[in-house]
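Missing here: one protein chain of the complex. Every other protein chain is in place.
To keep things simple, chains are lettered A and B as they appear, and every chain counts its residues starting from 1.
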Amino acid sequence: MNRPRGSLAAGLALGGLILALGLVAPFLYPADPYALHPAQALQAPSLAFPLGTDELGRDNLALVLAGGLATLVVALPAAALAFAAGLAYGLLAGLAPPWADKILMRLLDVVLALPSLIVLLFFAALVPLNNTSLILLLGLISWPGLARLVRNETRAQRGRDFIFAAEQAGAGRLYLARAHLLRVIAPVLVVNGTFMVGDAIFALSALSFLGLGVQPPQVSWGSLLETALNIIALDPWWLILPPGLLVFGSLLAASLTGQGLLRRWGEAR
Amino acid sequence: MISMILRRAASSSLSVFVLVTLVFFMAHLTPGGPAYSILGQKATLASVAQVNARLGLDQPLLKQYGIWWWHLAHGQLGYSYLLNRPVGALLWSYERNTLVFYSAAITLSTALAILLGLAQGVWFGRWPARLIGAFQLGFYAAPPFFVAAMLVLWFAVQLGWLPASGITDLRSAHPGLGAYAAHLVLPVTTVTLLTVSPLSRYFGEAVHEELGKDYVRTARAKGVGFLRILFAHVLRNALRPLVTMLGLSFPYIFTGGVIVESVFNYPGLGWLMWRSALAQDYPVLIAIVLIIGLLTVIGNLLADLVNGLLDPRASYE
Partner (left out) sequence: MSPVLEIRNLSVALPRGGAGLVKVLEDFSLAIAPGEMLGLVGESGSGKTIAALSIMRLLPPGAALSGEIRLGGQNLAQASEAEMRRVRGKRIGMVFQNPLAALNPSRSVAAQIAEAWRVHEGGSARAARARALDLLGEVGIPNPAARLDDYPHQFSGGMRQRVMIAMALACAPQLLIADEPSTGLDPLVAAQIMALITRLRRERDMAVLFVTHDLSVVRDHADSIHVLYAGRSAEWGGARDFFAQPRHPYSEALLGAVPRLGVARLRTIPGALPEPEARPPGCRFAPRCAYVRPDCTATDPPPLRAGGTHAACLYPLSAAPPAEPAPDLPAGERRYLPLLQARALGVRYPGHAAPALQGVSLELGRGECLGIVGASGSGKSTLGRAILQMQPHTGQVTLNGQDVTALRGAALRGWRRRLQVVFQDPRESMNPRMRVGEIIAEPLVLQGQTARAANAARVAELLNNVGLSAEMASRFPATLSGGQAQRVAIARALAAQPELIVLDEPTSALDVSTQAMLLNLLKALGRRLGLSYILISHDFAVVSYMADRIAVLREGQVVETGPVARLISAPRDAYTAALVGAARR
């Protein structure tokens, strides 16, 4: 938190690296992640298999890269969806008359209190889990935090004199939202949007870890960790470190970038 | 103050009611059903219908919902379909484990957070605070399953110092307290590492902010020494955000975390909730959700109450 200026650059660099690993590298690395080499099962890293092999003898590097692609193609759109939903709901509540705001916020309280795992289990039983449904489900459970933040920010800004001055000059609700509120809360939005990307990657990994996310035979960072943990007694450190570090790195990149942005705007304001 | 707490308790119980209702219908509308968990996936339709009739699941949903409240009003939480035990007793046997585990972890991380936060607030912007900041950033971003996996890998698998999972040594007939304690070390360390980061960070920022306030300058102008300013003036005012956060994490002391408990195969309430949800063991699942809802409310109220004691202004607002 106290790292001056460097944090934004470090966050962006780390984030760029992870995006490149997840979105570009799978198409560059030739090995087939699903090809089995039973004779070479559970081998430590070597020249032939830079990150070793899993218990079925699959190339771990290829698995990690494929898992990254599977994670990012779900997590990134899900974060965008949750962002849009949270922003819309928050603005609606923030601009609504007090009684409607009260109802909307009480509703939000309930949604926030719902254990997201149970919601997911419910929907997972209703619809088959694939990339599209996962994006929708993940988006569905991730928006309330931002909605509350946007609503609170909007309410706080609405009491400020410049809003009154605009109203005195003839501004309506839509104009206020567009010309004033969105503009003042833009830094908060960008910062929290950054955090949400990290959160989506984490949420999807956690779900996959529990078996509810990306479905087999497709692998993801979370499911790779889960399978590795099942055989942890065999000390397969090369199976645990790469996917774990990548999820960790994603969250770290989001934190660093978000904090860097926050500090920059904090100084500008 | 009291009327405010009553008002908030009333409005929160409404939220809990809506929550429980939602979960009840969601759980019951989920395709499949507990019969398959009991009989296995290859069960015949006839045997499934028989089980459903025995469990009362063939009744209209609204009636089942009414019956659930009727039983609750009489202090009954029902029977677990899967384990065929009263839910109350079942919950308690898992609850004990979670309570020990999480109260140890939260106590430890609160103590650590106060130490780290004080250091961070006092040395704000200088190297000790930056070091703490880097630690916080790292563990703030660390996913719990990764931290848990790494701890198991190092201390249980490679070094063999500590047991990797479970709650006690199953091989010995009369495991001592030592065995329980050894099994707690890794889970407690994991949760402590993960929770101390946000707690200490908010507290550290609060300490820094309070140290910059006018009343601190006033105290200095009276000739009060720095340590006395820190402990007699600043600490109490800076504790408020920490208390609020602890209030928010209050439910976890009782419900634990699904992920950490499942990594360590620790039979706590979070683990039970996950198992019941997968097996569609409705009575257990809904009872746990009810508990989480109530604990959330209680946690918030406790935080308000403590903050009301810390800050005399709160009671007048």
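Please note the rule applied: contacts are C-beta pairs under 8 Å (C-beta built on N, C-alpha and C of every residue); 3 or more make two chains touch, one makes a residue touch a chain.
Note that this is a predicted model, so its numbers are computed, not measured.
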Residue touching the undisplayed chain, where the options are A:Leu42, A:Leu149 or A:Val184: A:Val184
Selected from B:Leu62, B:Leu177 or B:Ala221 as touching the chain missing from the view: B:Ala221
Interface with the undisplayed chain - residues on subunit B: 213-215, 217-225, 228, 232-233, 236-237, 310-313, 316
For subunit A, the residues touching the chain missing from this view: 160-162, 164-172, 175, 179-180, 183-184, 186, 269
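Criterion: only the chains that are shown with their structure count from here on.
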Interchain centroid distance [CA atoms averaged], subunit A/subunit B, Å: 22
Subunit B contact footprint on subunit A (complex, rising order): 1-3, 106, 109-110, 113-115, 117-119, 121-122, 125-126, 198, 202, 205-206, 209-210, 222, 225-226, 228-229, 232-233, 235, 237, 240, 244-245, 247-248, 251-252, 254-256, 259
Residue numbers on subunit B that touch subunit A, as the complex places them: 11, 14-16, 18-19, 22-23, 26-27, 29-32, 124-125, 129-130, 133-134, 136-138, 140-146, 149-150, 152-153, 156-158, 164, 201, 258-259, 262-263, 273-274, 277-278, 285, 289, 292-293, 296
